[in-house]
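The complex is shown incomplete by one protein chain, all other protein chains being positioned as in the whole.
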Amino acid sequence: MHPAFSVIFLTTLIGTGQGLFLALCTAQVYATIGLLPAQPKIFYVAGSAIALALLVAGLIASFFHLGHPERAWRSAARWRTSWLSREVIVLPALMGAVAAYGLVHHYGWDLSLIGIDTAIEGDLALVIGAAGALLAFLLFLCTGMIYACIKFLQEWATWLTVVNYTLFGLASGFLLATAYAAYWDAPALMYFYGAWAMATTLTVLVTRVASLIRNRRLKHRSSIQTAIGVRHARIVQKSQGFMGGSFNTREFFHGATRRLYRSIKWIFLVLVFPVPLALLFAGMVQSNALLIGAAFVVQYLGLLAERWFFFAQANHPQNLYYQTIS
Amino acid sequence: MSQLALVIDLNVCVGCHACVTSCKEWNTSGAAGYMSDDRPYGEDPTGTFFNRVQTFEVGEFPNTETVHFPKSCLHCEDPPCVPVCPTGASYKRPEDGIVLVDYDKCIGCKYCSWACPYGVREIDEHQKVMKKCTLCVDRIYDTTLPEAERKPACVLACPTSARLFGDVHDPDSQVSIAISENGGYALMPEWGTKPANHYLPRRKTRIKIHPDELVRADNPLKKEGVQPKPDFREPSLDDVTSW
Partner (left out) sequence: MTQSSSGRIETRNTTCYMCACRCGIRVTLKDGEIRYIEGNPDHPINKGVICAKGASGIMKQHSPARLTKPLRRKPGSERGANEFEAISWDEAFALLEERLAKIRATDPKKFALFTGRDQMQALTGLFAKQFGTPNYAAHGGFCSVNMAAGMIYTIGGSFWEFGGPDLDRAKLFVMIGTAEDHHSNPLKIAISKFKRNGGKFISVNPVRTGYSAIADEWVPIKPGTDGALFLALIHVLIKQGLYDRDFLVNYTNSAQLVNMDRNSSEYGMFVRAEVPVEEGCFDPQNKLWWDRHAGKAVVTHTAGVDPFLRGEFTLPDGTPVKPAFQLLVERVKDYTPEWASAITGIPVETITRLANEMGVTARDQKIELPIAWTDIWGKDHEVVTGNPVAFHAMRGLAAHSNGFHTIRALSILMSVLGTIDRPGGFRHKAPFPRPIPPCAKTPKGPEGVRPGKPLDGMALGWPADPDDLFVEPDGTPVRIDKAFSWEYPLSVHGLMHNVITNAWRGDPYPIDTLLIFMANMAWNSTMNTVEVRKMLNDKDENGEFKIPFVVVCDAFQSEMVSYADLVLPDTTYLERHDVMSMLDRPISEFDGPVDSVRIPVVPPKGECKPFQEVLIELGSRLKLPAFVDTRGQRKFKNYPDFIINYEIEPGAGIGFLAGWRGKGGEKFMKGEPNPNQWEMYAKNNCVYHHELPKSFQYMRNWNKGYLEWAQRHRLTRYAEPILIHIYSDVLQQFRLAAQGKTQGKQPPQHLRKRIETYFDPLPFYYEPLEGQLTDKRKYPLNAVTQRPMAMYHSWDSQNAWLRQIHTHNYLFVNPKTAATQGIADGDWVWVESPWGKVRGMCRYSEATEPGTVWTWNAIGKQPGAWNLEPRANEARKGFLLNHLISEELPRQPEGEHLSNSDPVTGQAGWYDVRVRLYKADAAEDKLSWPRFEELKPVPGAPPRKQNWLAYVAGKIMGS
């Protein structure tokens, strides 16, 4: 498939946003039950703002993918059947939740507003956080499924796609959160986030490599024989019916050279995993926000490459019909 | 429920592209139009077409078959392109099974094209909506056209009548009979899309001649006082035995 930058940014930005938001909620939960020191509300307010910003940026990126953005609202219509439609519903919902979460922290509202009195500090925020967390995971599911549900894009059609989307989001989100915590120099939180960041990064390393291996072994079910319905070992296309290209040659081929294609795989494997982990580790021992920030930036760039490769590697059966011109 | 479709007879298709341009010609000014072309007079011209004719070579010289292969939307009975569409712009008509795109609803997200294994959807780069074969829905029901012409443009154009049009659910229709009698098949059955369009394979006619048919009692050579006889150089017993 042709990697569209709109989609690459959409998925990576909202993934990080989702992860960051989940990090904030976790922090609050742990704080509430005293496993972690409490943070000033500004920590949550600013954090939610950043998460929201990432989600909005992602949304904006996605508009560049549409022929008719002004009609984007229509795409909520088919949520019963279309994961894309579902994503389109969940994403704004999550944004709402994140915004609310920030506001609630800002104004220090709690459930007493609606006459419920819990002794718990920031209970309303916890409720919204919980709802938001649910939406965030739902969104991971939707985004993942948009790709995983197309059965003949065999490189994508696996639960690993959803898992990777989720873990990449968590990893980048928590990594950002680590830098964020370091910035507010909240060492405990920094170590906590850092630990999670490492954990998720290492697990996604496993699952992503697993998907790479899977795709390497993949047997494509469609062949030139099934494509034109002729049973013969040697079939070669001579003409695809036009010579100057078409939507079918632009949308479904990555168009990169073999070398670029291969190097991008290694680039993302290096940028997403070892380098950020090293930087993160260094940053944590010296509790240096900058280093950790760098770790995040590097990993994010790595994720862009990973997403490019994710698309490029997907081999659409329609390509069987678009091999040769003459 | 009827299911309209095209049946394409590869046994007679000569790859002339009449169906390609007549499709463009009808549809660019029709309900499915327009169909834009980029760099029409420049480098690598490219444009929107609903139907393309491709060429494949099967086998090796001298046992080569050249196969001309027209392809447009197959109007799948279980079209994967429809459920994925977030807006409902892509839909399959219950009454005749035609799969269509409602341009007013389409946001041009291209997702449906990803969900079509056959590569027959094309986004119009200027109208920015997804387009594809409509089975000439704006012809086949147009009562202002004579009955005989309420057929897709490509079907009427095809000089070899390699393109049959009809209801594949009606067992007595010309298309159903063509499919059952000539081994009609669907493309990429492995995905269970149940394409309504079918293809008819190459069928070969051969002539068998028995040696004794070559010489006959009324052989004209006799009138010339000549007998059809084997070339004396051909091997005979004399070459191998001496009793």
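A and B are the chain letters, set down in written order, and residue numbers restart from 1 in every chain.
Everything that follows uses one rule, which is that a residue touches a chain if its C-beta (ideal position, glycine included) is under 8 Å from a C-beta of that chain, and two chains touch if they have at least 3 such contacts.
What you see is a predicted model; the values in this text were computed from it and never measured.
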Task: For subunit A, residues in touch with the removed chain - done: 236, 238, 241-244, 324, 326
Open item on the list: Need a quick check: the contact residues on subunit B for the chain that isn't drawn.
Closed with: 11-18, 20-22, 24-26, 28-31, 33-47, 49, 55, 57, 59-62, 64-68, 125-126, 138-139, 142, 144-145, 148-149, 153, 156-162, 202, 204-207, 209, 213-216, 219-226, 228
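Simple rule for what comes next: only the chains that are shown with their structure count from here on.
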Open item on the list: List the residues on subunit A that touch subunit B in their complex, please.
Closed with: 1, 65-69, 71-72, 74-78, 81-85, 88, 146, 149-153, 221-222, 224, 226-230, 232, 234-248, 251-252, 316-319, 321-322, 326
- [ ] Could you please specify the touching residues of subunit B with respect to subunit A in the complex?
- [x] 17, 20, 39, 43-49, 52-60, 65-67, 69, 71, 80, 83-89, 105-111, 113-119, 121-123, 125, 128-129, 185-191, 199, 201
